[in-house]
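All protein chains but one are shown in place.
== chain A ==
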């Protein structure tokens, strides 16, 4: 059932294409993340050849760290996109969440864990507001979350300045609970001699959970259904409003986690950060095979998309190309990765 929704329609020989038998290879080729995976392999080989430092273990862990900071958000964003919606407030929401935790902990001289908890509640509430506004007004989520983006950007600066008199939050580095929280959100781990940021493990965990939800639960079916056609989904009894609100809250949860990483990795938060990142998350999801129109995609694909983005982002530095051309190379690499993805998928769809 899940696979039937998750995969693009493939012409079958039988009377009903949905009942057609598929070889395991065909099923693999039909996965949305396959094209992205090939793109990732191609980029990996490419940078291994052009950049001497790229293949070193330390470099790989830096690439993984960069990927994880995009990837954690891409998990929530890809689920939302499969559900047919956008969240343009996601980038700034990360900063909001970090500011909430840092400001409440500092201003009320609380244990930082209290700030973490308050931030979780408030950030989820922000996601819920996004969802409720969408459900009540039936305006495109593009508009709702764009408004939220501006409001949060303004609140981040306004509230921070009102409370601290400056444009950055005060440092929480020497407060109770900081070290424990840092161990959870921003520490280094030793994995088989490779120093890995803990965000990488959290990222993988989130991807596994999201994939399980998508492919093995009823909620997953609902997500594909509301993204494919909300009206049909409603007609067969899917609680569309609840699913969409839940998806916005999923993005908010990821924003909370990323925000906590910012707080405990950097201790002070600049209130103007985060603007523009929302598009990077969407890009990760799209490279990974999510359709902009909803109803198709995967969390694993978004993870590979984030990996491609992190690899390109850091690979250019390892390759020591002229920094003036950085963004051009970044754009060109992304274009190539996405085109490879597209070609692969079209070829798979065409071959009988």
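A few points about this structure:
Throughout what follows, a contact is a pair of C-beta atoms (placed from the backbone, for glycine too) under 8 Å apart; a residue touches a chain by one contact, two chains touch by 3 or more; residues count from 1.
Operating definition for what follows: contacts and distances are computed from a predicted model.
Think of the chain that is not pictured: of "Heterodisulfide reductase subunit A", "Thiol:disulfide interchange protein", "Spore coat associated protein CotJA" or "Simple sugar transport system substrate-binding protein", UniProt labels it "Simple sugar transport system substrate-binding protein". Among the residues A:149, A:222, A:257 or A:318, only A:318 touches the chain that is left out of the figure.
Checked against the full complex, the one of A:123, A:141, A:221 or A:270 touching the unshown chain is A:270. Checked against the hidden chain, the listed residues A:53, A:135, A:208 or A:241 yield one contact partner: A:53. From the options A:38, A:118, A:132 or A:168, the residue with contact to the chain not on display is A:168.
Remark: the omitted chain is touched by one listed residue; of A:31, A:182 or A:261 this is A:261.
Of the residues in chain A, those that touch the hidden partner chain are 51-54, 56, 58-59, 62-63, 65-66, 69, 153-154, 156-157, 160-161, 165-168, 171, 188, 261-262, 265-268, 270-277, 310, 313-314, 317-318, 320, 323-324, 326-327.
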